[in-house]
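Let me begin by presenting the structure, written as structure tokens, before commenting on it.
Omission of a single protein chain aside, the complex is shown with its protein chains in their original locations.
We just call them A and B in the order they show up, numbering each chain from 1.
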Amino acid sequence: MDKTWNNRAWFLVLPVLVLVAFSAVIPLMTVVNYAFQDTFGNNQFFWYGTDWFKEMLTSDRFHDALVRNLLFSAIILAIEVPLGILVALSMPKKGVWVSVCLVLMALPLLIPWNVVGTIWQVFGRTDIGLLGYTLDAMGIDYNYVANPVDAWATVILMDVWHWTSLVVLLCYAGLVSIPDAYYQAAKIDGASRWAVFRYIQLPKMGRVLLIAVLLRFMDSFMIYTEPFVVTGGGPGNSTTFLSIDLVKLAIGQFNLGEAAAMSLIYFLIILALSWVFYTVMTNVGADRPVKEAAR
Amino acid sequence: MLDLQSVSRTVGGEAHIVDVSLRLERGTLNVLLGPTLSGKTSLMRLMAGLDAPTAGRVTMDGKDVTGVPVRRRNVAMVYQQFINYPTLTVYENIASPLRIQKRPAAEIDAAVKRAAELLKMTPYLDRTPLNLSGGQQQRTALARALVKQADLVLLDEPLANLDYKLREELREELPRIFAETGAIFVYATTEPQEALLLGGHTATLSKGRITQFGETTAVFRRPRDLLTARTFSDPPLNVVAVEKAGRRFSGPDGLVFEAAAAHAGLADGAYLVGIRPHRLTLAGSESAGFEATVSLTEVTGSETFIHADFGHERIVALVHGIRRVETGDRVRLTFDPAKVLVFDRTGSAVGEPAALAA
Partner (left out) sequence: MARIRLDHIRHAYTPDLARAGTYALREVDHSFEDGGAYALLGPSGCGKTTLLNIISGLLTPSEGHVRFDDRDVTRLTPEARNIAQVFQFPVIYDTMTVRENLAFPLKNRKVPAAEIRTRVADMLRRIGLEAKADRKARGLTADEKQKISLGRGLVRSDVNAILFDEPLTVIDPHMKWQLRSELKQLHREFAMTMVYVTHDQTEALTFADKVVVMHAGEVVQIGTPEELFERPRHTFVGYFIGSPGMNILPCRLEDGAAVVSGARIALPGILPARTPGRIELGVRPEFVRIVPRGSGVPVTIDRVEDVGSERIVRARLNGAPLSAVLRDDAPIPAEADASFAPEGLNLYAESWLVERDGRLAHG
């Protein structure tokens, strides 16, 4: 092997390493540092051991927020993945409508998160918002500020509106890559519409679906902006997710140690769950594909 | 000269290329022949510098180029898929390597026109690849490889996606077009017949190893071992287990024949006899032969393939003319003992090579 060539390769990735160090590793280490200490200001720190973690893991407040997060992610995946697949399946495969549909699908993705929040905040208000006003006029008692169920419904609706198109686009990409011969063969085999979906489309979408589920899980588990803008975590604590709680703890109460411990636990949970998703989904139907293309 | 010295490549514990030593001269056409996954593409990637070997050295004209990436080598590659720039015209596609090299416009123009002429693409220079047939698209890719004046031109099953007849045409033109450039040509194929039609030199590959390298007809006629003979045989080689005692070989189902001069001196013991399908005759005048049960006949119009069961082996005979034999018929297939390949139990070819001509 040519050593000089190897070394030069390291040299080239150095800027990235430095950038990652500044943007991720150093903040992470700072957080780790905070998590094991306590401070009373003046930049004085006291060793606190693992007490923050113990406190956090046994606190009801943390448990409640975690359960809310898990519930939220579960609902989001349960709605967005099937809905995304359904929409992708009903999109045209060729013709002028393809680009129209794709642009329409991409639109929500182009809107910044906080704008989405504001849009829905206004949209849902019973005094001036179209949705809130209409529901109110129809005699439905809708108030996301006062009613926890309404608040949840609003946040979920926002997320579905904002992110289902991502699932749609990914699934659509998977669908159009299926050669026509598969559909023809299925027709000849007398397969029903459901069988075509179950045995051709779903398996062929597997890989992109995995990406979609992972992205949507991670993203929904880190939900922050929408509830922050619309409900502010309320009413009560009904929409106080881990991220919102974390901010309350760190910036609101200036409880740095506890917040640091919490964010580390939060981080590890996301990591662990993502890994679980990945392994489960890649092992579905085991018997891995044999490399065929490589010669 | 491209020289591979004990080159190996292992990826994730899986050996893709195992201890390959190969010396390719300038101005030669070299065929890599082997089935899918035998390592043809892996070997080409090592030659090109797209991959670095995990062991061994690669030198080009005496200069060590091991690990030198492809951008720094003067290499051209043509793939099985027709790869062209879809938005550029044929002219610009052919010109692209020269544009990258920032050659003067007049030189580019002359080179493109010459290459287009050789590959019969002159009438299509203004079209884009999508408006061309598969054969024309591949001609464009070949012309691009030609103008680059590369030291090493790698053709990875370039004709596999083309129609049979087009393949025949291009296969005949290619060696002559490229011979003029003085570059080293490497041509990968799965088809023994294609190797024979191209001529030049052939390296047979099996499971990442080169089993033999030499002049194409020499490798075909005098394979070093059974593996090479099998790789380089289409239709498949007929192999019969025999026992030698004195001057006679005896096999299953009462097959007995006198050893030819080349094999007469072999020690007594177990051997394998390889008979190429075209060396078998239906009830011919040769002394050696055996009875077999016909399982299928295929007629090509001028020839007949007779598939038959003999002992526990499936035998294929390629006989001239149209021979109507029915499934289940017993037929006598004869051969000339001087035109068979003999291998010992380890699969190495034995006998005096000069006298062998299977």
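Assume a contact is a pair of C-beta atoms (placed from the backbone, for glycine too) under 8 Å apart; a residue touches a chain by one contact, two chains touch by 3 or more.
Predicted model only: the values in this text are computed from it and were never measured.
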Requested in this report: Sort through B:Pro35, B:Gly67 or B:Pro252 and give me the one touching the missing partner chain.
Outcome: B:Pro35
Report summary line: Logged for chain B, residues touching the omitted partner chain are 35-36, 133-134, 163-166, 168, 190-193, 196-197, 199, 217, 220-221, 230, 234-236, 276-278, 295-296, 298-302, 305, 307, 316, 318, 320, 322, 327, 357
**Report entry** Residues belonging to chain A that touch the chain removed from view
**Finding:** 179, 181-182, 184-185, 187-192, 195, 199-200, 203-204, 285-290, 292
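Basically, only the chains that are shown with their structure count from here on.
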Query - chain A-chain B separation of Cα centroids, rounded to whole Å - result: 53
